[in-house]
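Every protein chain except one is present and positioned as in the full complex.
Entry: chain A
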């Protein structure tokens, strides 16, 4: 019996349970991952031993809490190879990070007649904030098309990104199509045209080694909860000079230098963005998650997921009536596999799979423009992580086949 990469399943007690009388097969990792004991213990230890507010007190616990919170920032900076800890701003989520960049930086640099370029495969969180900027600044929002295989069409990218483009914002890894986009190449094109490059790393950072300096992105956003950490902690990376010129999105305690009766000045990076009491335990949980991933090795995580995709994808494709979205070449596909069964609504499929203990997502995956582009209303989506096993991949395929037969019998 396989036990995930490095026998990691033992660290995730939640996976060891029955759902609807069947062993749980958790394949909704693109929505959120499970949390290992190590992360849960780190959070518990913090609350049992060190809990205090940060950056405020002179007492010992406040000192310890601040040290741990800031040590987590160093860890995040190292994990994505940021040049400086000042480039790491804690947020609530990827969504909040992208909203801040759009509202604070976007509104600063985008002017009437300018262009913002995104793509057809984006998550709503990388669409709607840019729609708002485009409307407010009277700019044009443009979409890079996809190839037949569901990959970003780089010829289209080169056409859409022009000298009028101020912002290019693209998912690093796609949450439906299961592709990894060439962010480095896109950043080079964006920069040639004097535009800023932003990447949504929510589906990338948990699954591969990300080096923000190598990618040469101007901003990069990701979430803790999709990489073993708790919900409510996210990260906005920004190049230091850009974060300097970007105004804060929120105001209050912690982020000020001096407050007078009529105005105030901001403290230095990164704290100027962190108004109010932050998610301290979340940051500590994120640091523990990074430790866990580093111990596994991101190269090993990626290699393991590739193996499980290479194993699963052909089996899915061999199911009669199954349409897979994104590339059918397993070498080009991440562990995010969106599919539909002919004649069946994905909600019915997901309910059927749930009865077999298999947890998948069904719906539009917060990507309605993509659903329109694909001409579907919704899809089912199975998404793997390093703790999933090959036996679970088999179970997914068996359960899909059983659901298909159930409805074939029920309908005929």
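Simple rule for what comes next: a contact is a pair of C-beta atoms (placed from the backbone, for glycine too) under 8 Å apart; a residue touches a chain by one contact, two chains touch by 3 or more; residues count from 1.
Going forward, contacts and distances are computed from a predicted model.
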| item | value |
| --- | --- |
| Protein that the absent chain corresponds to, by UniProt name, given "Iron-sulfur cluster assembly scaffold protein", "Cytochrome c oxidase subunit II", "3-isopropylmalate dehydratase large subunit" or "NADH-quinone oxidoreductase" | "Iron-sulfur cluster assembly scaffold protein" |
| Per the touch definition above, residue among A:231, A:300 or A:368 touching the missing chain | A:368 |
| Residue touching the undisplayed chain, where the options are A:275, A:298 or A:402 | A:402 |
| Sole contact to the chain not displayed, among A:242, A:256, A:296 or A:355 | A:355 |
| Absent chain, residues of chain A that touch it | 20-22, 344-348, 351-352, 354-356, 362-364, 368, 371, 377-378, 402-403, 406-407, 410-411 |
